[in-house]
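For chain A:
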Amino acid sequence: MADPLVGLVLLPLGWATLAFVLGPGRGAWAALAGIAAQAWLAWLLAAQVGAGGTARHAVGGWGAPLGIDLAADGLSAALLLLTQWLALGVALYARSYFAAGDPARRYFWPLAGFLLAGLNALFVANDLFNLYVTLELVGLAAVGLVAAAGGERQIAAALRYLFAALAGSGLYLFGVALVYGVYGTVSIATLAPLITPEAPRLVWIAGGLMALGLVVKSALFPFHFWLPPAHGGAPAPVSALLSALVVKASFYLLLRLWLGPFAPLAPAAAWLPALLGAAAIFWGSWRAIRAERLKPLIAWSTVAQLGYLFLIFPLLAVPAAFGAGVMQVFAHALAKAALFAAAGVFIQATGQDTVAGLAGAAARLPVTLFAIGLAGMTLAGLPPSAGFLAKWQLIEAALALGHWPIAVVALAGGLMAAVYVFRVLRQAFCLAPAGAPVAAVPRALEWTAFALAAASVLLGFFGVDLMTLIEVRA
Partner candidate 1 sequence: MTSGLLFALVGVALFALGLAGLVLIGDVLRRILAFNLMGSGAFLVLVGLAQRNGVPDAVPQAMVLTGIVVAVAATALALALARRLDAQREGALPEDEDG
Partner candidate 2 sequence: MTTLAFLVALFLLANLVVALIAAARGPTSADRMLMALLFGTTGTGILVLLSATGMGTALVDVALVLALLAAISGIAFAKRAWQAEENGHD
Partner candidate 3 sequence: MKRSLLLRGAAFALLWWVLSEGRGDGWLLGSAAVIAASWASLKLAPPAPPHLRLTALPGFLRFFLWQSLAGGVQVAALACRGRAALRPGFVELSLALPPGAPRLFFAGILGLMPGTLGVALDDARLRLHVLDTRLPALAEARALEAAIGRLFGVAP
Partner candidate 4 sequence: MMVLVFDGLLACALLWSAWRALATPRLDRAIVFFIAFGLLMSLAWARLSAPDIALAEAAIGAGLTGALLLDAYGAISRRKGGK
């Protein structure tokens, strides 16, 4: 592919189609090859953006506002990089995870491919309506992946998820409609200079609705109701993709709009997401602490961790806050994918999904236990993980602006995260009940989980590189 920007969208579309035609067995190879190529493309793109600034592509050669423009600045490139590499890990995991007869496997690869295509398209989109289409692409593919597991719980969760996603994208679309009505364009680059604080009332309504829609899709408290059943019920590779990437996509979009075209309006509402984020941290952590089963615990932890992302909005005047948001996205994505992958290992090994059930298995699956430990470090924001760097930047930004309550929330949230993480780890150190059967688990599962977790910690040493990349702004 000549242009990595386009290749990152076309490639997954292509292999997803191919995987559907080929069927699940051979489709997996198409998928792995495709994702590997994407990972390389994302790397190229990051290098290109790092060296030459924002990469652009005018689809059809028309250029905005008549045509659709694609653009990748540092933030996009970073998230693309994260998406492809994380997907590579999850794909390797998934290939070993699904047994041959598993109904969830039948359409996993094509759906995952379309999901990745949607995510990539979302990250490079520079057009409000195009973004709507990509949001739907991501949303429907995610729902399909959840539903593919086929159990009653999963279907109910998928349905709930679907309605939340549809409500969210509907709100977003309505906002887009209003914006088009007011300005006659949906190109972000064209819109940016047009929107001023003196914009008509309709623009404020539009911005509010779009933000609300995106907040619903990124499961911010109190719109998180759909997330725990969906992420907690899906098969482990799916949960990993959803928790790590899908909810981040709508957050990315929110951030992009907030910092981009809607920046002149944004300060008015900055505290609302932060308040809800704080509530999410406390409520999500509390539910995670109380959860009986492992995957819902991790899913509730996602609710809490997403809360951090929204704490940055009142602080965006300080660059560290933006860095904190991106770092948290990375840290949480890697750690959460690792946790779900590890949970999948335990479920396969013990055949059950309870925290109590870990007591026997952990001693026999040390690599997985380590994965949980490392990922837990990241979630709790313990050094030297990437999660710690995110927390550091967040607190620093909060102190720089004198908003110390945010710093307190971040610290308290870290402690609560430590409570639920160590609840799991502690169980792992308990004496094993005699005779609990532990099934053999493919090595690949354990090591991919571990690699993801290790990445979430090791990223803590490369914060400078990431921050330099996201400095490249459109």
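Behind the choice of candidates: all candidates are chains of the complex that A comes from, given by their letters.
Everything that follows uses one rule, which is that a residue touches a chain if its C-beta (ideal position, glycine included) is under 8 Å from a C-beta of that chain, and two chains touch if they have at least 3 such contacts; residues count from 1.
This structure is a prediction, so every number in the text was calculated from the model and none was measured.
Enquirer: Only one of these touches chain A in the complex, so go through 1, 2, 3 or 4 and give me its number.
Expert: 1
Enquirer: Which part of chain A faces candidate 1 closely enough to touch in the complex?
Expert: 129, 132-133, 136, 140, 143-144, 147, 150-153, 155-159, 162-163, 166-167, 170-171, 173-174, 176-178, 180-182, 184, 186, 228-229, 232-233, 287, 291-293, 296, 299-300
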